[in-house]
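Here the complex is missing a single protein chain, while all its other protein chains stay put.
Chain lettering (A, B and C) follows the sequence in which the chains are written, and residue indices restart at 1 in each chain.
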Amino acid sequence: MRRLRAGIVGGGRGAFIGSVHRIAAELDGQALVVAGAMSADPGIARASAADWLLERAYTSYEEMAAAEAAAAEGIDFVIIATPNDLHFPVARAFLAADIHVICDKPLALTVAEGEELVRLVESGSTLFALTHVYTAYPAVREARELVRSGRLGEIRLCLIEYTQDWLMEPLENRGNKQAAWRTDPAKAGLGGCIGDIGTHAANLLEYVTDRPIEAMCADLSSFVAGRRLDDDAHMLLRLQGGAKGTLVCSQVACGEENRLALRIYGSQAGLEWHQEEPNTLLLKPAGRPWERLRTGHGYLAPPARSAARLPPGHPEGYLEAFANLYRAFMQDVRRLMDGQPPLRDYPGVHAGLRGLRFVAQAVASSRAGSVWQAL
Amino acid sequence: MRRLRAGIVGGGRGAFIGSVHRIAAELDGQALVVAGAMSADPGIARASAADWLLERAYTSYEEMAAAEAAAAEGIDFVIIATPNDLHFPVARAFLAADIHVICDKPLALTVAEGEELVRLVESGSTLFALTHVYTAYPAVREARELVRSGRLGEIRLCLIEYTQDWLMEPLENRGNKQAAWRTDPAKAGLGGCIGDIGTHAANLLEYVTDRPIEAMCADLSSFVAGRRLDDDAHMLLRLQGGAKGTLVCSQVACGEENRLALRIYGSQAGLEWHQEEPNTLLLKPAGRPWERLRTGHGYLAPPARSAARLPPGHPEGYLEAFANLYRAFMQDVRRLMDGQPPLRDYPGVHAGLRGLRFVAQAVASSRAGSVWQAL
Amino acid sequence: MRRLRAGIVGGGRGAFIGSVHRIAAELDGQALVVAGAMSADPGIARASAADWLLERAYTSYEEMAAAEAAAAEGIDFVIIATPNDLHFPVARAFLAADIHVICDKPLALTVAEGEELVRLVESGSTLFALTHVYTAYPAVREARELVRSGRLGEIRLCLIEYTQDWLMEPLENRGNKQAAWRTDPAKAGLGGCIGDIGTHAANLLEYVTDRPIEAMCADLSSFVAGRRLDDDAHMLLRLQGGAKGTLVCSQVACGEENRLALRIYGSQAGLEWHQEEPNTLLLKPAGRPWERLRTGHGYLAPPARSAARLPPGHPEGYLEAFANLYRAFMQDVRRLMDGQPPLRDYPGVHAGLRGLRFVAQAVASSRAGSVWQAL
Partner (left out) sequence: MRRLRAGIVGGGRGAFIGSVHRIAAELDGQALVVAGAMSADPGIARASAADWLLERAYTSYEEMAAAEAAAAEGIDFVIIATPNDLHFPVARAFLAADIHVICDKPLALTVAEGEELVRLVESGSTLFALTHVYTAYPAVREARELVRSGRLGEIRLCLIEYTQDWLMEPLENRGNKQAAWRTDPAKAGLGGCIGDIGTHAANLLEYVTDRPIEAMCADLSSFVAGRRLDDDAHMLLRLQGGAKGTLVCSQVACGEENRLALRIYGSQAGLEWHQEEPNTLLLKPAGRPWERLRTGHGYLAPPARSAARLPPGHPEGYLEAFANLYRAFMQDVRRLMDGQPPLRDYPGVHAGLRGLRFVAQAVASSRAGSVWQAL
């Protein structure tokens, strides 16, 4: 047994998500990030690689894919942490080199690209994971188990929200790179806020309820003058099996940091979870007091227990959830090395393609004047 | 100066709202409820009047209106606390007798009845108040002042919710009178949940933002089998001035008691209020820590300060808010006695008519498949 | 049946506790305040009586006791809402006139006065109630039932706190009457903060645990320069049966409003209650999720259920708790009228005497350098 070797594309200086990936990949002591093409700018690429003490620094991902595939001790998998428009070409390059891929969401720029990636992944044995991190919190795992076990009864209402305020000013015109590409259709795709965070919300909702969204009726807005993509979206939802709901996402909700909140109400119990206090899950049984489930306890279901590393009361957060995704993905990398079939207990290309369709249909619904669209 | 004399129609044994009205009317020591037609059932009417130590008990509101109008020391105003279908005829009878009216919402069963009441009230000098109690909390008053003062900037998003769970089972088939009339179109009107609590939510939103809802796109449901009116509603909103929002109301949200919650996000600050912890108002200024405004403090605006009776940290609740509505209404009763013009600082027939139209348009939108309807 | 007639001594303009008593006495429609000696200042007495629409205004409590005792329709009971130094003489006067008494805490200025009141009350049949209001919240009643039922097991730790900040500046030197008498040993007694709010905390603790404090080790301070009584106290506690604990009270805790908070930990469960959010009680069973009990629910014990007037989610507060004390007291007034023995389900002279001893022993412990003192 050895630590796995990872490489990264993107995530250079200034991109907070880069170190999130590194920390998450290495957290359990099962991998080291050793190579990277961290920026298209050679200077930034070199400096970023030095910051990270990388063994091998590249300035082109194509070169990196080729060199690592050829190396005796090349990387076991690649992390894609670039802006959205590069997800597709970078993923394609590493899949072609038979190097496993773990990629930021969204999967790609367009539904067509997403479909092509599905084909590529399905036609080979190379692994592909998409970092829908919010599904990896222990309390979210518990929520999913509670729904699956029937504890909530028939699901009736689902209220999901993801609000932030970081785009409430036109930062894209003030030199903020993160804002610039996220509000540029050529780099971000069809959706602004709906793509950046709305897809997380939709993915989380479907994950916990185990029910697909069947239809949506959306109203998208751009509150900041001159912004080319939506920065706010409200939608009505219908889920398979008869549940109804509301999805709200916004990046102009003044004062909100990263308020992803989920509520599900069934015929026998309700539940509520807030990402900003992620170690608590509220269970609301009919006619009884609310129960406050907390991560780390023995009374949780096994998937929630195994997703926590610490005893109760020792808060775990975003990085640990991210590391849970990596743990499942890297377990599959090792299983393939050992000749075992992968377990695929993480979001993959299909979840990614579904996210792209979600964005496309939300935009279509809104443009048509809030008309129901099937998903 | 003497205490005002009040009468009540409805509110007999078993109707929790009856004593709410009595307590609220009497709380500030400015009135006494002395007469009532508390039930159409003579036995219940008598027993209820005895419970309340009333001086004069009636079994018919027509008789009561006539007798009190004729009496030397007749009542100064009447409280209407009946099921919805009686609001119109009872109000009409007392208006005809020139007795001031304070009435439960909704104003009436139909828009047509509501329009007739508007005509009746406008053609005379008799006062009419509608008990949209939630606008009378001190923190709500503060919220309204914050919006009016421009502290929030341009209003962008409004999220309002009113969820309960008391109708999650078919209580209307199990002998529950409150449930029976609220789910019966003949007694409740066009709307179930949307009329019972959705109107409170819409009224509160318009009150705080000072902006009318211009259009709505609704999806109403009846989750309990056999129920004839909606018990759940989700809707997209557009407000005058460009704000967008979402309104959710439900009476089948398992585990929720009376979760009325309002959030408003502007270009400079956001705010958040929860009826179940009514003495706290969260203010979220851009780029600064949230502030937790609490009722009773000197830093609040005058309308919020005068709506609280106790120092900070001495919780006030629903009854005190209700008493605030009564205080404003009774102040007008006294002003008319003194020959002064009324101030009308409480919801009246126009708010009531708007509520009836809100229900009608929500139902119309939903029936048409969630099509935008103007309000 | 008629409404009871109440009189009040003290509580004139500027004294917030006066209207608290009036509202609480009248809230359930069972009494009216009709007479008062609301101030020693004749002008204030008259103006206050006019504000309250009183039928009979006095400027002397002795005169009031005599006149009301002699009147055909004299008051049924008197409310004492004066500064502490008058509690004893006023109570003595009304007891002598055979008029039932409900009195603000503390019972008197000194232990000797308290003992005298115990003798007076025990030697007659006149009722005496002390308004330790915090024991009358529904959630506190539930807490007491949970302890009594054995749900918590053996009680181990008790943490009680009562912090405020209203005396953090020397208001007594700035014309604030409430501050002036509370910091004046001649008017307030031996204790400042410890008497004003520490006694509430101790009373609540003993009420909920059903166990007397056996000993205390205290450290009292006066943080504001020149203040003659304590404005802050910390103490170690030992309760009968082996439980230990800590009591903190302060009136200089910057930012705190009226933070009375109780926690009790037993061998099988813990519980937690906060007066500022009084409708919630947290129950913490060993090895299980916390439960959030809420007032108004059918799952509560009968004493908690009957202490709430509204359905769950309709917040009740300080005034309603105060009214619960009045309800129990007035029920006894009626029982005596009907020749039935009183139930005495409210704090009386013995609780009052215990409070005076608590203050005396806390002061003694602190003066001796934090030495354990028996209570």
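Following the convention adopted for this analysis, a contact is a pair of C-beta atoms (placed from the backbone, for glycine too) under 8 Å apart; a residue touches a chain by one contact, two chains touch by 3 or more.
Quick caveat: nothing in here was measured; it's all calculated off a predicted structure.
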| item | value |
| --- | --- |
| Missing chain: touched chains present in the view | A, B, C |
| Hidden partner chain, touching residue among C:Glu256, C:Glu316 or C:Asp332 | C:Glu256 |
| Sole contact to the chain not displayed, among C:Trp290, C:Phe322 or C:Phe358 | C:Trp290 |
| Absent chain, residues of subunit B that touch it | 283, 287-294, 297-299 |
| Where the missing chain touches subunit A, by residue | 1-3, 16, 19-20, 22-23, 26-30, 32-33, 50, 52-53, 164, 166, 256-259, 275-279, 294, 296, 309-320 |
| Hidden partner interface residues of subunit C, rising order | 152, 156-157, 159, 161, 163, 165, 168, 217, 219, 221, 223, 232, 234-236, 238, 244-246, 248, 250, 252-256, 265-270, 284-286, 290, 369-370, 372 |
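Heads up, the rule we're going with is that only the chains that are shown with their structure count from here on.
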| item | value |
| --- | --- |
| Chain whose Cα mean lies nearest the overall Cα mean | B |
| Chain centre separation in whole Å, for subunit B relative to subunit A (CA means) | 43 |
| Distance between the centres, which are taken as Cα means, of subunit C and subunit A, whole angstrom | 55 |
| Whole-Å separation of chain centres (CA-atom averages), subunit B against subunit C | 34 |
| Multi-chain contact residues (two or more partners), subunit B | 256 |
